[in-house]
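Before we start, here is the structure in question, set down as structure tokens.
Removed: one protein chain of the complex. Kept in place: all other protein chains.
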Amino acid sequence: MYLASDNTGPIHPQIMEALTEANQGYALPYGNDPFNHRAVTAIRELFEAPQAEVFFVPTGTSGNALALSTLCQPYQSVLCTPVAHIHEDECGAPEFYGVGKTYLVGEGDLMDPDALAVLLRELAEGGVHTAQPGAVSITSVTERGQVYEIDRIQSLATIAHSAGLPLHLDGARFANAAAALECTPAEMSWQAGVDVVTFGGTKSGCMGVEAVIFFNSDRARGFAPRRKRAGHLFSKNRFLAAQMLGYVKNDLWRTLGAAANARGQYLAEAMCMDMRIQWPYAPRANMLFPKLPRSVLQNLATSGVAFNNWGNRDIGSPDEMLLTRFVCDWSIPYQDLDQFLAVLRTA
Amino acid sequence: MYLASDNTGPIHPQIMEALTEANQGYALPYGNDPFNHRAVTAIRELFEAPQAEVFFVPTGTSGNALALSTLCQPYQSVLCTPVAHIHEDECGAPEFYGVGKTYLVGEGDLMDPDALAVLLRELAEGGVHTAQPGAVSITSVTERGQVYEIDRIQSLATIAHSAGLPLHLDGARFANAAAALECTPAEMSWQAGVDVVTFGGTKSGCMGVEAVIFFNSDRARGFAPRRKRAGHLFSKNRFLAAQMLGYVKNDLWRTLGAAANARGQYLAEAMCMDMRIQWPYAPRANMLFPKLPRSVLQNLATSGVAFNNWGNRDIGSPDEMLLTRFVCDWSIPYQDLDQFLAVLRTA
Amino acid sequence: MYLASDNTGPIHPQIMEALTEANQGYALPYGNDPFNHRAVTAIRELFEAPQAEVFFVPTGTSGNALALSTLCQPYQSVLCTPVAHIHEDECGAPEFYGVGKTYLVGEGDLMDPDALAVLLRELAEGGVHTAQPGAVSITSVTERGQVYEIDRIQSLATIAHSAGLPLHLDGARFANAAAALECTPAEMSWQAGVDVVTFGGTKSGCMGVEAVIFFNSDRARGFAPRRKRAGHLFSKNRFLAAQMLGYVKNDLWRTLGAAANARGQYLAEAMCMDMRIQWPYAPRANMLFPKLPRSVLQNLATSGVAFNNWGNRDIGSPDEMLLTRFVCDWSIPYQDLDQFLAVLRTA
Partner (left out) sequence: MYLASDNTGPIHPQIMEALTEANQGYALPYGNDPFNHRAVTAIRELFEAPQAEVFFVPTGTSGNALALSTLCQPYQSVLCTPVAHIHEDECGAPEFYGVGKTYLVGEGDLMDPDALAVLLRELAEGGVHTAQPGAVSITSVTERGQVYEIDRIQSLATIAHSAGLPLHLDGARFANAAAALECTPAEMSWQAGVDVVTFGGTKSGCMGVEAVIFFNSDRARGFAPRRKRAGHLFSKNRFLAAQMLGYVKNDLWRTLGAAANARGQYLAEAMCMDMRIQWPYAPRANMLFPKLPRSVLQNLATSGVAFNNWGNRDIGSPDEMLLTRFVCDWSIPYQDLDQFLAVLRTA
């Protein structure tokens, strides 16, 4: 049972079909293919943003780092939360791509507007001695499974814009967040003040593709050569574009986001009955972050369930509660979930 | 007719099948999948190098830049020819990835061992003021369609090794070079003194995959985190590995390299009769670099042939000879080539 | 009255004399001068480290960043406290010079060994997804005026070394720390497990010079070309070396460190009687970090005292306590301090 991440599942058939369709005959390389044009148009329509600049890249890390380095000067910082993927899980990709530093806003996974305002004031005092902020970056679904309400995004955007900073949304799980909010992509992004979105496909049924969307095309200046020199401009770019076409067609993206969320909610509801479990984060989408006793996790691990936890599972008090992550992708069968729940009950 | 590059053609069916096969069920992410293990093994067997470290990346630029930055310190230079892809066509990728500089060896596309030795002596005089060399990089098939004879590779390797430098081979068209030489991968690489190869699949029937092969695993230290922070570690890595499995299976790579070369030779033989054409570079594989009069190129371009040339095709004397590039991929039909030749005769 | 920093005072006469002496006649550039040789020898003797590699640079930021980037791979992180100069006050210099990231250990200005151990365990779990640590960096005198006891340095070094990491000491105020501890340079550095020291002169009577000292010469590999390409190899290096010679001669460094500390203690003792003042950090050397009411700071500022505080001095409740910094350099006259105390009493 694969509950470790939503990148363990298969490619959705509709996306495989799109790849097969794109494989007919010849096409110009490096984005000069008709599929790229069609996919850009499809993204603009989906986001109701006809002027947006849209680029396709193969991974979330490349999308985030290219977007942020395009937004910032190399002597500037990006502000994010302490658990942000760009800070904790990308091996320093933003700094490598040219962001000066990451500075952390408050605690927790949902950025607090007040904490952002305070940090902005403190950094401004630093003058040339501190890497002045160049952008604010948030993630939804967050790295702890929560979803930003639209009004919180608006508050953060207002503060960022007041300081002259763009707001970036790491949308590796944009589909899950939008499905949870039951909102349109536009409502969750530019209408709430987001300037740049990394719109993820990889974790939601694609082989490997993300769309980086700049709602103000001026901000996109330099993205194209940055993508090239990073080795992320695919010569056979048509196969990135085709995935995105398949993902957007007939709102497959939303269907898959909702399917994954439904499985997450199914698990969460069943596990809520289990009094051994603590819930520091309320599950909103397809990821659960409960705390469980070490002894339970040890038993789970030997039952063949793939999952993540923080802290040493093997050594320590059996009663210690460890933060744990269970992720459902769109494809995982409900009988697998039932089987997991059965294992958990006896673990 | 697509003669501009060998990245315009379709994915070979055997590789599409490998992708489909890899899409059954679940697999751990980030290279912890069985396909990765099998593909690494397959590459080791193909290169007769059981100790080699093998990594998969999606593009040639990422493969070259990751390999070279792993080989060099950031204050060192890479030595290459003036037409090297890493110098002219990657938008500064090696420098971005952490190579200090590129310094150019001699003139032309085939590196001259004597010129290499001279440059090494000159750079050594520079001491700390000059970016001391960290690696030597060559390309075969070269960026002008020529192929390094094995003894030339050996000479270059000997000189590089005497200076304590590893030799890198950009093998974006390794298949075409090996097919032209009728040699084994081992003969063209580590047996000739090459330390690291970027073994290309993208230009030869794959969707987008290159294997970076370090024959001495010590030299590979740091490649894995560098790949991650560059955004080139695919969560669904199994689809990179699967392409390479399909490419290596039953020596498909060699079949496709030979097929592309045969088309290139077919074109070359037919064009040799055309007295308007000059041949500054003898065609050895699937790329031709003849010089043609501007007037002919103007006519060709209006006939729907996609190709590249250097210099302004539109403005200047009709008789001026311009360097031109025609590339055959493995799939281009011979009737297309015949049609091109007919167009060329009347152009 | 200059209490904002210890970089506002004059150059000590003995150092001016050393500069004048070095200005006789001609000398080879780039460190090939006799003054460099003599200064390296003097530093080795001072630190009782005859094998140490010693380099002179003009600023603390360059010394720290060059040292840390030499110790780390570019995909690795440096671990420091949240108030570390390298994190807060160098505009991202470590990252610019090639350190992957900074990760923060615990809270406060004195690094807690337990917190270091915990973070090391957490980062190790991140594998390739997290910028693995490459070095640990501490500062003494700290950025809040405290001094590391030698046994704490030993504890940190033991933990760092167990993880294979070197320990770096930012010694911008090494003289003040050693004077406070009444220890030898060796006791405070390599005998306690420190691997690399930035030994500061600029804040203590020099014009602008720091010595970067690697106690294990293997770790210094690459420092020289890094210094050159950063523009910190002075052609007239003899004037860096001469400053350091003047600074070390007759233990002037210790005399100046003690003189600055004595002034700091004089201020602290007088201010301890002032019940309006809170002391979150016990003053140990030449820097005081008391909290004072905003109204007092406003009055001080209009009295011509130069000092720093955190938080908006101009707007807010007059009773709010703001963290403040008063720094004494070696030269500030005691009558200036008395005058300041008089102003403070009536502020």
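To keep things simple, chains are lettered A, B and C as they appear, and every chain counts its residues starting from 1.
FYI, contacts are C-beta pairs under 8 Å (C-beta built on N, C-alpha and C of every residue); 3 or more make two chains touch, one makes a residue touch a chain.
No experiment lies behind these values; they were computed from the predicted model shown.
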### Message
So one chain is hidden, and I want to know which residue out of B:Val128, B:Leu181, B:Ile277 or B:Leu341 touches that hidden chain in the complete assembly.
### Response
B:Val128
### Query
Which listed residue (C:Asn36, C:Thr61 or C:Ser140) would be found touching the missing chain in the intact complex?
C:Thr61
#### Entry: Contacting the left-out chain in the complete assembly, out of C:Ala93, C:Ile153 or C:Ile213
C:Ala93
### Query
Which one, C:Asn23, C:Ser162, C:Ser217 or C:Gln278, makes contact with the chain that was left out?
C:Asn23
### Message
Applying the definition given at the start, please give the residues of subunit B touching the unseen chain.
### Response
74-75, 77, 88-92, 95-96, 100-102, 121-122, 125-126, 128-131, 310, 312
#### Entry: Interface with the unshown chain - residue positions in subunit A
30, 73-76, 98, 100, 128-129, 131-132, 222, 224-226, 228-229, 233
### Residues of subunit C (touch criterion as defined above) contacting the omitted chain
2, 4-5, 7-11, 16, 19-20, 23-29, 57-63, 65-66, 90-93, 96, 202-203, 207-208, 225, 228-236, 239, 306
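Going forward, only the chains that are shown with their structure count from here on.
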### Query
Which one chain sits nearest the middle, judging by mean Cα positions?
A
### Summary
Taking each chain's mean CA coordinate, subunit A and subunit C are separated, in whole Å, by 40
### Task
Mark out which residues of subunit A touch at least two other chains, giving numbers and ranges.
90-92, 96
